[in-house]
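One chain of protein is taken out of this complex; the other chains stay put.
All chains are identified by letter, namely A and B, in their written order; residue positions are counted from 1 within each chain.
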Amino acid sequence: MDVTTSDVLVEFSVAVQSLGALQAAAYRLIGTATCQIDRIADRWVCTLTPVSGSKKAPQGSAALEIHFLDLVTDENLRERIALRTDSVRNVILSLAFGSLAGSSNNDH
Amino acid sequence: MARFQPVEAFHPAEDTLQLLPFRFERAEGHYLVSNMVGDFVRLSSDELTRILDLRVRPGDGLYEKAYAAHLISGADQNAQRQLLAFRLRSRLAFLRETTPLHIFVVTLRCEHSCPYCQVSRQSTDRSRFDMSKETARRALDIAFESPARRIKIEFQGGEPLLNFALISTIVSAAKARAATADKKVDFVIASNLALLDDAILAFCKANDVLLSTSLDGPADLHNKNRPRPGGNSYELATKGIRRAQAVLGPERVGALMTTTEASLDRVEDIVDEYLRLNLDGIFLRPLSPYGFAVKTKAFRKYDATDWLTFYERGLKYILEINRCGRHFPEFYATLILKRMLTDRPLGYVDLRSPAGIGLGALVYNYDGKVFASDEGRMLAEMGDKTFELGHVTDSYRSLVLSDKLIELIGSSLTQCAPECADCVFETHCGADPVYHHATQADPIGIKPLSEFCARQKGVMRLLLRLLESSPQDAAILRRWGGM
Partner (left out) sequence: MGWYVTLALHGIANFSRGVSTSEPSSVVRLRSEPNPKEWMTTDFVIVRSREELQHAVDARLNGVMIIGDDCVESLQEIAELPRLISVSGKFDYLSDGDIIGFHPASKRFRTLYRRTSRHNSFLVTDRCNHYCLMCSQPPKDIDDRWILGEIKSALPLIDKNTRSLGFTGGEPLLDWCEFMDVLTICRGELPHTAIHVLSNGRAFARDEVVAAWAGIRHPNLTVGIPIYAAVDHIHDHVVQARGAFDETVLGVLKLKDKGQRVEIRVVLHALTAPRIVETCKWFARNLPFVDHVALMGLENTGFAIANAEALWIDPIDYQSQLATAVDLLVSAKLNVSVYNLQRCVLDQSVWPYAVQSISDWKSGYAEECDRCIEKDRCSGFFTSGRPRRSRGISPILAS
């Protein structure tokens, strides 16, 4: 894997950072930069390569790194929210569309 | 002796709060948050983490804000959960009225040659590009098989007035069937109005037919987009509009505009043109990437950012007009506002998830082929049959329950799509499998690359800003949204 001068490397500890969140952040980066995620020992290593000509790309390596870190922070937050709320979400969905909804009057 | 308890006696006990599902996105220095049914609040980073950790107490202001926004609830409470379920059901109630829109392409013939037209241009004397009576009859069969209690039949082309005889037949037949089938039927003709005459107008009046035409702006702009032998498309369109308004009434005549690169700097002129012609509002919409637009590469000439600049400018100009006392809504904002401010299901088939292809609209082509959407038909003209569902000899059920359609709808659900599933705007947005298939060869599309997505987010962010920053504009926007 070649690392060009414009590439940015960001590392995370496998112990505290989930792969799913990194992948989701990488997805959001599509069109701005490609992100290759590798595991080296106990670290995730993300190689960000800016897409040339992209209007949305942050200017400069530092800005891209900050942007990616923000995206990862957001995805971690989303994981936490899902953990805390998925069960009540399912309850609400089943109330809305499941058998519990069967007895309701359908004419609103 | 009356004994009253202080407010502290009604606070929930410690550790009895529960988090409710919500989504967020970063905004300038804070977070925009939405709950499960799309109500928005803005929170600082600290507020968001406090809510996530349930470090809120009654009386601290944040508890009240979070509770009213359905971000938190009492663990043993029921009302909010039932309320969210109730509202979710309302928002998706459009699914009960499947296929309210039926588009009849009565002819492919047309005497214009607009560069962005998605219909292949056939000259006016080839009647093998007209829909036959038999095809029309079978298409009507299918339309009446759809469960919706109220359907809309829209006549398109080419230029549909070139086959007015068939329109007349279809309208009579539909009205007769509606009476016995206990259905209501509305009719629209989407026409360039160049061929309008007294007989056609009398017919429209007698049968309550709406006329919808295209008006891209003042003469130079409109004629540039719509070349007609004689170069008088604008003159004919405006004459047609006035004539139709005089006979049918202004509320029965509408116009749609298509934004081309030339329009981008002329939004005030376009709006003024609509006002001048006494039209009841305007629908500012971008070009779709199909048919001739693709062939002429017109769609690549402006991107989402360019279009959003155009849109914001136009919307602000229109709000100024409303502030001066004239009621003149922008219809796309109105649609989005209805989604954001109410839970009422909308009849608009192009912005919903599950997508409106097939389920919302069916298109019956002149040759008897049936398509899941108008744009899907246009793709077929270019050889792409992804959205071709079958033929008018098929039944409604077999068309709408076909594996093909279910796969397309199922795979494009925003509720499950990457990025959409976490998007703060998802409840107000929709799937557009045709657009994403046409631009990315995939019904769901990679949303970070999607101009549709960029436009949607841009419009919603703009509307939220306007609702919050200017009380006068907010009052105008709320009235549009409540209409």
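Everything below uses one rule, namely that contacts are C-beta pairs under 8 Å (C-beta built on N, C-alpha and C of every residue); 3 or more make two chains touch, one makes a residue touch a chain.
Nothing here was measured: the structure is a model prediction, and the numbers come from that model.
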Of B:343, B:374 or B:419, the one touching the omitted chain in the full complex: B:343
Touching residue (missing chain; options B:27, B:54 or B:83): B:83
Touch with the omitted chain, as defined above, among B:46, B:64, B:197 or B:468: B:64
On chain B, residues whose C-beta touches the chain left out of the figure: 2, 4-7, 9-12, 39, 58, 63-64, 67-68, 74, 77-80, 82-83, 86-87, 341-343, 475, 478-479, 481-482
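Please note the rule applied: only the chains that are shown with their structure count from here on.
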Computed distance of Cα centres, chain B from chain A, in Å: 30
Chain A-touching residues of chain B, taken from the complex the two chains share: 18-26, 36, 48, 52, 81-82, 84-86, 88-90, 93, 96, 303, 305, 418-419, 422, 446, 448-449
Chain B contact footprint on chain A (complex, rising order): 24, 27-32, 55, 70, 74, 77-78, 80-81, 84-86, 88-89, 91-93, 95-97, 101, 106, 108
